[in-house]
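Omission of a single protein chain aside, the complex is shown with its protein chains in their original locations.
Now for subunit A:
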Amino acid sequence: MTELEEQVLDEVWSGFVPLKISLSKYDISFSGTPLDYYICVPRCSYLPLIVENIRKHFDQYTSTDYIQDEIWFSYKSVPLKWHYPIGFLLDIYSSILYNSVNLTIPFEIEVNFRRFPADILLPYKGLKSLYTIFQNSLKESCAMLLGTSSPVLNLSREQEDKVWNCAKTGNYKGFAESTRDFSGLSQENCKLIPVKIYYQKLGNGIMLHPFQASEQKNVLDAVKEVVEEFQGKIVAQGIEIPGDSDLHWLWKCLAHPDNFLYITLLDS
């Protein structure tokens, strides 16, 4: 890892997303308009981690009993997947304006205390659900990189906790210390590059594809492998990515703490 790469990672991880959260109209029980809740959260963090603050803030405006399994977020009434990093959600719902990527900041989302859309979102049973998803995602990316998840499985309990805490708070340096065996690997040491591509026209929205690290390809060629006719903008970590950027290098510098590079494709 070069000094420049370390610097990029450090900056990307310390990026924040400003959120403006309003209470869903279905949960407002008292007259008057609830005050929106504003908060800046790390790009690589997750929505369930701010639930406690939000619940406290909106408690006075709603008579809906708070049930942990029922809370969910939406953007323009579309449910937001709680297991996606917040920065990635922001990228997904960005648009192209005057031929450049337009991030909708602050990200104006709604919190809902009832009517959990179980057909769209994974069941949520508190922070343990989030931790389990994160841990499995880390093992999955490691299996793609090395063919085995052993380096993640071999982390001690303390190291696991440290990795999770660093992920939650966007602390790259702390994360890197504990994950040298499977993060920031050089191209020769990688099998598949862990990339998740979001494109709204894909069946499930998101896609995993076996990009061989040895093939050394640029991101546009990689994207065209999955969406042949794609002509829009490529976004990762809120940045518009030039098509000739090397895919492995992008992964190395812009991966999220679960060690996946999240790419969003936006139509022009």
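Basically, a residue touches a chain if its C-beta (ideal position, glycine included) is under 8 Å from a C-beta of that chain, and two chains touch if they have at least 3 such contacts; residues count from 1.
One rule holds for everything that comes next: contacts and distances are computed from a predicted model.
In the listed set "UDP-N-acetylglucosamine transferase subunit ALG14", "Ubiquitin-like protein ATG12", "Methyltransferase small domain-containing protein" or "Sorting nexin-4", the entry agreeing with the UniProt name of the missing subunit chain is "Ubiquitin-like protein ATG12". Contact with the chain not shown here comes from a single listed residue; of A:96, A:143 or A:239, that residue is A:143.
Within the whole complex, the absent chain has one touching residue among A:207, A:220 or A:239, and that is A:207.
Within the complete assembly, residues 81, 83, 122, 132-133, 135-137, 139-140, 143-144, 148-150, 152-153, 192, 199, 201-204, 206-210, 225-230 of subunit A touch the chain that is not shown.
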